[in-house]
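Let's look at subunit A:
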Amino acid sequence: MTETNTSALEPSGDPVRVGVYVCHCGGNISDVIDTKAVAAALAAHPNVAVSNDYMFMCSDPGQALIIDDIKANHINRVVVAACSPTLHEITFRKALQRAGLNPYLFEYVNIREQASWVHKGDHEGATRKAVRLVAAGVEKVVRQDELFPIKVGVEPHVVVVGGGVAGMSAAVALAGRGLGVTLVEKGVALGGRVADLDRVYPTEERGADLVQDLTRQVEGHSRIDVRLGSEVVGLDGHVGKFAVTVRTSSAAPDDQDHLVRAGAVVIATGFDHYKPAQGEHGFGESPAVVTLPDFQAALRQCPASRRGLQVNGRPARSVAFIHCVGSRQIDGVHAPQADGKVNDYCSRTCCTATLHTIRQVQSRFPDVDVYDLHKDIRTYGRGHEAYYEDASRAGALFFRFPDEEPPTFAASTGGEYAGTVTTRDILTWGEELEIPVDLVVLATGMVPRDIASLIDLRKLPVGADRFLQEVHPKLRPVETGVAGILLAGACQGPMDINEACTAAQTAAVKAAILLANPTIELDPFVAVVDGERCDGCGKCLAECEYVGALTMADVEQAGATVRHAVVNPAMCVGCGACAAVCSPRAINVAGWTLDQFDAMVDAIIAEDVGALAHTECRAGVRHIEFAVISGGN
Partner candidate 1 sequence: MSEGEQQGGERKGNYALEQLKQVRATRGAGTPAQIERSRRGKEMQNLILRAIADEAKTVPEISAETGLPEQDVFWWITALRKYNRVQDEKKRGDFVPYRKK
Partner candidate 2 sequence: MAASTQQLKADVLVVGAGIAGLQASLDLADQGKSVVLVERKPSIGGTMINLSKVFPTLDCASCITTPRMASVAHHANIDLFTLSEVDGIEKAEGRFRATITKRPRYIEEDRCIGCKRCEEACTVFLEDDFDHGLGAKKAISIPFTNAIPQYPVLDAENCLLCGACAKVCPTQCINFLQEPKQVEVDAGAVILATGFELTPIDAKPQYGRGGFPNVLSPLQMERLLAPHGPYGGVMRPSDGQTPSSIAYVQCAGSRDKSLGVPYCSRVCCMYAIKQAMLLSGSLPIADITIYYMDIRAFGKGYEQFYQNARAMGVEFVKAKVARISEDEGHNPILRIERQEAGTGPEEVRHDLVVLSLGMVPAWKPSQGGLIAVEADTDGFLKSPGMKLSPALTTMDGVFAAGTATGPKDIVDAITDAGAAAMAATNYLARTQPAPARHLP
């Protein structure tokens, strides 16, 4: 495949007229920054033709201001000073487009995170800073090249990593939409964690039945290729056209790696159960202390008999369930995890799972004494609260321990019971209680699977909680920072089955949107070579970290063959490492040229916006368009 980027120099001839729009962000900015003063200061810039402030620039009337100025006032460059560009850069580019202006003749200046939020106590200082930041934005946009998105042909195929309920849900949804799917599962069977569950709350369906239902749908679909015992070991390419290497270790040595071309990748790698540390509530020190998943397995195997509840061959006449084990941990109270941090998040599912389990114990073994030790009972979901009520009505005793004082367990030697749980109970005014128990069940939370090797393939964003991180929980809830790589289920954070399937189907719809058309458009902020300046030294090549993004090639130029840097725009991520080492300034990131940076720095240190020079429409502003990068092989 040949990727040429055509870069024509084409001065447009119109005088540069910039429109500046300062957003109040509903008080987020205007409570600190004098937005009127910022707009007034920028009005003095010789290239600024219109400068206004408005309550919500992102709203429809806000966008209409820009569109009207482009049409009526012949604005041909736009600067919006507002919140973070991650929220609304696309919103405003679309507005420019609707007004018939090239959407990249736009600069977004963040005066919320970079001014109002960080200088709350200094209104004047924040306002001055905002003026300089916006002035820099103006200086940048007057030097902005007219850019066009990179068009990439898409592969109508998706790789789904993980064959639990989330992965299977996503695969079935995508295949139903007409897309091909490769479903990659590390284990020997589909089903993931749900396959381990007996009954699930609140529908009381069997985990095995749910898994079977989905497995049947997966296997019945001709468009889904299931790869069991397999892992993703390579993830090259980009949205629309990833090259995914799937390794099946059990296959013949020369047939282990299978290359799949896919337009998008859905990650559904799920979670692990938190494993308590040695000695945490007595775990590992006494057989009387088990985790909730282990207890559920034991309960499933325990026959209904007159001998009552038996766990690990021992009677369990009195059982204490301790919530929040491995979740809602507090610095200084709980031992840190391997990365030095505590798990400060709530695992969402364990409260209802615990009460659901308690209900099973109560209905099968009504003579067992049940104690529930919690911080808060979080039975938030539809039908969850009933387990709490029913457990309480059936005689479970609920104790609330203080956050800083988790219950302890001490095994007894030769006593009637296996040991004693000691806890303080807020509900009885902080009284210290000793509960004789045969068994302690630790409601362990969720931790992310160890998918470091997958994360490393594309530097996928990970949150402070070590789960994979979405771009924004409301704006782009299942998208990662890497375009085309989507999240489904508990790899993103604790979820129950219903929530994981919901997330998976949402990931599927996002993939379906990406792949709905034969081509998708990528931002053109990639390296561009100025053939006249490039001396073929190759320093840039040594700096480039992205395989296939930059090569040296012999090109015809003015009748001679010269050696030049050549960029593959689909592989280039626009990091700018090449531009930093290019002394003749021959290679630049489109939309972020070194000339633009120089001008921005000059504007930031300038005392007076009005004193900045007027920039004529110069031959230096280019029109950069890329050839379509084809789909297929």
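Per the selection procedure, all candidates are chains of the complex that A comes from, given by their letters.
Heads up, the rule we're going with is that a residue touches a chain if its C-beta (ideal position, glycine included) is under 8 Å from a C-beta of that chain, and two chains touch if they have at least 3 such contacts; residues count from 1.
The structure presented is a predicted model; accordingly, all values stated were derived computationally and were not measured.
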Touching candidate - 1 or 2 - for subunit A as found in this complex: 2
Candidate 2-facing residues of subunit A, complex: 24-28, 30-31, 55-56, 58-63, 83, 87-88, 91, 94, 98, 156, 165, 169, 173, 176-180, 200, 202-203, 205, 210, 213-214, 327-328, 344-346, 348, 376-386, 389, 400, 426-427, 429-430, 465, 467, 472-475, 477-478, 492-494, 497-499, 501-510, 512-513, 515-518
